[in-house]
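Structure record follows, encoded as structure tokens.
A single protein chain has been removed from this complex, and every other one stays in its place.
Chains here go by letter, A, B and C, matching the order in which they are written, and residues are numbered from 1 within each.
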Amino acid sequence: MSDKEQMQNLIARRAAKELAGPSIVNLGIGIPTLVSKYIDDENVFFHTENGLLGVADVEEDKIDPNLVNAGKLPVGESIGASFFNSAESFAMIRGGHIDVAILGVLQVGQNGEIANWAVPGKNIMGVGGAMDLLVGAKKVIVTMTHTNKEGISKILRECTYPITSTRSVDMIITELAVFEVVEKQLKLIELMPGVSIEEVRAKTEADFIY
Amino acid sequence: MSDKEQMQNLIARRAAKELAGPSIVNLGIGIPTLVSKYIDDENVFFHTENGLLGVADVEEDKIDPNLVNAGKLPVGESIGASFFNSAESFAMIRGGHIDVAILGVLQVGQNGEIANWAVPGKNIMGVGGAMDLLVGAKKVIVTMTHTNKEGISKILRECTYPITSTRSVDMIITELAVFEVVEKQLKLIELMPGVSIEEVRAKTEADFIY
Amino acid sequence: MTKVHQDIEAALSCVKNGHTLMVGGFGLIGAPLTLIDGLTKKDVAGLTVISNNLGEKGKGLGILLSQKKIKKAIGSYFTSNREVGEFYQRGDIDLELLPQGTLAESMRAGGAGIGGYYTKTSVGTDLAKGKEEREINGVTYIFEPAIRANVALIRAWKADTLGNLVYYKTARNFNPVMATAADVVIVEVDEIVEPGELPPEEIVTPHLFVDGIIKATKILTKEGVIDYE
Partner (left out) sequence: MTKVHQDIEAALSCVKNGHTLMVGGFGLIGAPLTLIDGLTKKDVAGLTVISNNLGEKGKGLGILLSQKKIKKAIGSYFTSNREVGEFYQRGDIDLELLPQGTLAESMRAGGAGIGGYYTKTSVGTDLAKGKEEREINGVTYIFEPAIRANVALIRAWKADTLGNLVYYKTARNFNPVMATAADVVIVEVDEIVEPGELPPEEIVTPHLFVDGIIKATKILTKEGVIDYE
């Protein structure tokens, strides 16, 4: 594994600890997709908005081009899985039938609002299911690298990119720390192994309670 | 057959002439239910709003208590039939996917509006799918006895009972005559066998073109 | 984890005084007869019942009505039980009458996170009185709000132990819609099977909608409702 992959897996493994069955979990594209590897609870069921409850890993030789997740990556189906159409799938999401959504983001504000679909100055070209998941999932967990490629904090006082929802996420997990969002404020609840609070402070623009 | 049954079958047989495949037809309770007996076109498909496309007659010894039409009467299913839920069924109706609805009524006004769900002075207790069919079906045909038990015209200048819809029906078939509704006016297009225009005039309160 | 209840009291422990219940079925067809029978034996009052009709007199939900456990009913066709009219005349029940399609659509909206919607159905009739009108692309619609319930009691044909459901013929009717629109969904079924026995493409109600499962002991036959062991 590359350093980057190790970091992503560290974050995904920590996110997996938040999941306990029975629960219905929707995993976004990127780091969230890795979370299922670390789940060994048969009562955690994965939902993908393109129309499947019961997403499972798939072996290379069993790949079916017509069985994919929301990132269009090949997946398998678990025992007891079901397929449904896009309107039904988003009815589940908006209707409050998804317990946890785990999402990647571009930015988080210190009020817990996120931006993960558009960058100012670029064409607004894609939103997918992000806004639906934000308004519909009972709990939203963000998994993200703490800083961008330039080393600049992605946890900001305020999102500078267009927000995805006025709903605050519930938890933020990075390679440095875990935050809860309580009454629109960030609260650091855990440092990742070997990370100091000084390092988190230095790499976080947002104010947070500790 | 009793006189009443003969009259009902006369009306139903005439209504059946209006149906030619390919078409999707919803039959109401009462006389409309009899129409399917007189259809011998395999491309006329019967829809019932409780969730079946492909209603067929059923023999006494094959009755299934869980296979009924909207009048809760036992029916059969044709080859190529499908079942769906009530929301899907009314989505079909409202969404314009039903070609013809054949309905019974209490009254018709001379503008073609009908009343078939409530009687003044009695509790308003039931409406069922009548209002949905009126707004959704491409063509609505009324089958009815020309007069009520007291011999009074049911085709009135104006409905005195609460109307089912502001949409006028397209055709009215009684044991005496067939009317089309053209631009909110009744037009007599056919006398039933052995019936004189004088008899129709005498038994019809509404104005009509002939 | 299992969603399968062994006794009816446990299955119905989620139903509390004053609750709003959705109850599946078109008349007795597809109605959760076992759960309804359980309700008639449960000490509960002040219920609001959302169901197409209130059974027939002395049958299905009709028994619950006779027991005066229902304070309000929302449905499309109460005519099938003449006792509803008697209760209404005496002021012993509130009624809300909706066109059948509006009833179904409002539940679907409630289950799908839709706050309300515009329908053509009932525009210009007595059932639209007091309802907001809106013209969209030259057509007049009325606003209808979403409906939800505390508990839905439904009937299906088969459930796997996860709660995936399939339905039998026209006993499907309102059941799959109600399964989406209540905080707690309890289903009675003719048969309980293992996960994997219902093909993924054929499942009508995915298990995320279902909270409790019980085997039906009341069955609708040509001769009426019978007990089944």
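Just so it is clear, a contact is a pair of C-beta atoms (placed from the backbone, for glycine too) under 8 Å apart; a residue touches a chain by one contact, two chains touch by 3 or more.
Bear in mind that the values here come from a model prediction, so they are computed numbers and not experimental data.
Undergrad: Who does the absent chain touch among those shown?
TA: Taken over the complete structure, the missing chain's partners among displayed chains are A, B, C.
Undergrad: Given the contact definition stated above, which residue among A:10, A:118 or A:191 touches the chain not shown here?
TA: Candidates A:10, A:118 or A:191; residue touching the omitted chain: A:118.
Undergrad: Using the touch definition up top, pick the residue from C:166, C:182 or C:216 that touches the left-out chain.
TA: The one listed residue touching the chain not shown is C:166.
Undergrad: With the missing chain put back, which residues of chain B would touch it? List them for me.
TA: Interface with the chain not displayed, on the chain B side: 21-22, 24, 43, 45, 47, 53-54, 77, 79-84, 90-98, 135-136.
Undergrad: Could I get the residues of chain A that touch the absent chain, sorted low to high?
TA: Within chain A, the residues that touch the unshown chain are 48-52, 63-68, 72, 77, 83-87, 89-91, 93-94, 118, 123-132, 135-136, 162-166.
Undergrad: For the chain that got dropped from the picture, name the residues of chain C it touches.
TA: 105, 109, 112-121, 134, 136-137, 139, 141, 145-146, 166-169, 172, 200-202, 204
Here is the rule we go by: only the chains that are shown with their structure count from here on.
Undergrad: Taking touch as defined above, what minimum step count separates chain A and chain B?
TA: 2
Undergrad: Between chain A and chain B, what is the separation of their C-alpha centroids in Å?
TA: Centre-to-centre distance between chain A and chain B: 55 Å.
Undergrad: Calculate how many whole Å lie between the centre of chain A and the centre of chain C, each centre taken as the average of the chain's C-alpha atoms.
TA: The separation of the two C-alpha centroids amounts to 36 Å.
Undergrad: Mind pulling the chain B residues that touch 2 or more other chains?
TA: Expected reply: no residues.
Undergrad: Spell out, as numbers or ranges, the residues of chain C touching 2 or more other chains.
TA: 108
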